[in-house]
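Showing just some of the chains, left in place.
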Amino acid sequence: MTTELETGLPSVRQIQNLIRDGNEVELKLVTGDLLAGKISWQDNHCISLTDQYDQPTIVWRQAIVYLKPRL
Amino acid sequence: MTTELETGLPSVRQIQNLIRDGNEVELKLVTGDLLAGKISWQDNHCISLTDQYDQPTIVWRQAIVYLKPRL
């Protein structure tokens, strides 16, 4: 029993685009931490970030404050 | 499968007005951060803010404390 990602939502689609294009992003978290990396996948609970050393960090959506594409 | 924005709600409509009119707003976030910019879109999870350098920031609704139109 799996709830589908709501791919009609702009926020979900923009994250899909960032995954597809391999853009760097910054994620600000509720603890004040700022993570940088590329998004490798998203589901209803989490977004996974891969840093410059190719290490994954699974971030819970509930803990995300904002996301900024890096320039 | 997409949940529609509840456009009958005053808070959703006021944000739609702010988008349409291109008003500057301030967003206070749970981390204490204060972001300023124009709202470019909203969905059920997020509100996207564009700053004076035309850079987008996707803010999660769960992290918003208050929104103030700038004067």
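In this document, chain identifiers A and B correspond to the written order of the chains, with residue numbering beginning at 1 in each.
Keep this in mind: contacts are C-beta pairs under 8 Å (C-beta built on N, C-alpha and C of every residue); 3 or more make two chains touch, one makes a residue touch a chain.
Since the model is a prediction, treat every value here as computed from it, not as a measurement.
Undergrad: Total copies in the complex, given 2 are shown here: how many?
TA: The entire assembly in this structure file is built from 6 identical chains.
Note that only the chains that are shown with their structure count from here on.
Undergrad: Quick one: superpose chain A on chain B by CA and send over the rotation angle as a multiple of 5°.
TA: 60
Undergrad: Provide the C-alpha centroid distance between chain A and chain B, rounded to the nearest whole angstrom.
TA: 19
Undergrad: Name, in rising order, each residue of chain A that touches chain B in their complex.
TA: Touching chain B from chain A are residues 4, 6-12, 14, 28, 30, 32, 61-62, 64-69, 71.
Undergrad: Inside the complex, what are the residues of chain B that reach chain A?
TA: Residues 1-3, 29-31, 33, 35, 41, 43-46, 48, 55-60, 62-63.
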